[in-house]
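Have a look at this one.
Note that this complex is displayed minus one protein chain, with the remaining chains in position.
Let's turn to chain A:
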Amino acid sequence: MTNAENLIALLIAAPLLGAAVLLTGGRRLDAVGHWVGTILAAASFVFGAILFADLLGKNAEHRTLIQHLWTWIPVEGFQADVTFRLDQLSMTFVLLITGVGSLIHLYSIGYMEHDERRRRFFGYLNLFLAAMLLLVLADNYLLLYVGWEGVGLASYLLIGFWQHKPSAATAAKKAFLVNRVGDMGLSIAIMLMFTTFGTFAFGPVLGSHEKPGLVDGASEATLTGIALMLLLAACGKSAQVPLQSWLGDAMEGPTPVSALIHAATMVTAGVYLIVRSANIFNLAPDAQLVVTVVGAVTLLFGAIVGCAKDDIKKALAGSTMSQIGYMVLAAGLGPIGYVFAIMHLVTHGFFKAGLFLGAGSVMHGMNDEVDMRKYGGLRKYMPITFVTFGLGYLAIIGFPGLSGFFSKDKIIEAAFAKGGTEGWILGACALLGAAITAFYMTRVMLMTFFGEERWKNQPTRSPEAPSAEPAAAHHGEHAEPHPHESPKSMTIPMIVLAFGSVFAGGFFSIGDRFLHWLEPVTGHSEGDSPLSAATVTGATMVCLLIGVAIAWAQYGRRPVPVVAPRGSLLTRAARRDLLQDDFNHVVLVRGGEHLTRSLVYVDHTLVDGVVNGTAASVGGLSGRMRKLQNGFARSYAVSMFGGAAILVAATLLMRAV
């Protein structure tokens, strides 16, 4: 038992060591750096697997391992410990992070082969793994915050990895800044927690789902405040409305980064935070309602954006946003939805990582072209990519029997089971989202792998394409692309992830395995759904077919124009991320400018006015006074006599009075 606990720190230590070695080791490690990074990531996965086996060997109630390393900040009344907590929830995340993470490390070996800064890239990837593991393993909110910030840092470094491209540098800064807004929410939540409860450790504050901790005695207003601040944090990290604008631009990073950070792991941190803080949200129904609204709005928002993008990675980014919207929606439903939020998170981790790696593979074979209008008919040239991407596609749209079907269906059922009008509205949003998901994913699939070969007879390197992807140099500039299958180090991870996409959902759902596994941590209750499970499944299938049919009518039956048509108002808005950036620009940037300008104006007129006015009046007065100093002895004598006369007169006057 003690042995197993000691392994927890090693989970984090392995990738952290990798990051330290790779980032400080210098050029000597260039030749082996990628293998060091990959092996340490895999080592972390092995430790995770050992711990998982250990947990499985125990009874459900003994499956929480605590490892106390040292006391970080020992101050009277303020105890911050470096303590790790491994329970079923963090175990799930550990396996997802290290598993998908290791596969993506492996994939990156091939993908980044021609990049001279590959060693540094693997260092950053390891840093990211370490930070993410710290986030999910922390036993108190302050330590979680450390991991939270570490993830933000790693994300910044990786999005801006090709920093010589101004667009990548800007995207990295944007992601960092938007994340700061969310981080502020988390720090305020921690402060509120400390002032309310006197501690921010999970155990005392949250308790277990049967027996809530200190949260039980707090007022609902305080809890709602804490919960809303936590939601703000989750919105920042998980790219939920209104802090979602960074995710699309984050696609400037290398594709493995998009797969690892912006699909499978980092963006799920917000969902983790909400589910981990379940006991706070359970006692704050108003905050829960806000969570569900954020989730529902984001799932439609992301889906609509995904429909309009021609850039394959940005279409997938919209899809990520939308799928995480599903998870947040489920997490907001309370005990009905927590388990399904995490289940969808895991299955989504598989199929979205697979889809992104597939997209990377397509780009790799197409001279780094990202515009889907210049793809077409690639299934013949990239059979493995086609099959793995296709399985990911079937999983995400919820094709019966594949992963997404089980997890998404459960979320839609849970949304209806919320009951009342809210339940109907949320359920309808979720169903509509399923239809749109089917539409845009079918669109991606058809435009990429089917139809005419639109890349023939034209150079694919449009000016706005990521001309600086260093791998491109290998293929030659401005040549007609020669689509080819990617090397084994890239296809193997895709195949493994495709297996996950196909079987994970079924494996989790049959016999409610996942439910029984996670229930002791999050709790679970069956809502009373107004619709039977079969009805919901049927409705989901109908939505799915409608979405696929519309996409086929538009992109499968007719040839796809190489130049994007102007499109309707909605299309044009969706291409611009539903005007999110314009909104931010007008309201926040302009607003900020107005605020600073008016502050400068106040400073110049009021503050400077007082200072300068005082100086000017003193100066003016003394300018007049100095005229008295005229150098004529007789005029001094006059003032002396005058002064004496006034003194005498005043004395006499005072006497008289």
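Note that in this section a contact is a pair of C-beta atoms (placed from the backbone, for glycine too) under 8 Å apart; a residue touches a chain by one contact, two chains touch by 3 or more; residues count from 1.
FYI, contacts and distances are computed from a predicted model.
One chain of this complex is not shown here; going by its UniProt record, which of these names is it: "Ring-1,2-phenylacetyl-CoA epoxidase subunit PaaA", "Aspartate carbamoyltransferase", "Cation:proton antiporter" or "NADH-quinone oxidoreductase subunit K 2"?
Record says "NADH-quinone oxidoreductase subunit K 2".
Among A:Val587, A:Val638 or A:Leu652, which one touches the chain that has been omitted from the display?
Selected residue, touching the omitted chain: A:Val638.
Determine which one of A:Arg557, A:Arg626 or A:Arg655 touches the chain that has been left out.
A:Arg626
In terms of residues, what is the contact footprint of the unshown chain on chain A?
626, 629-634, 637-638, 641
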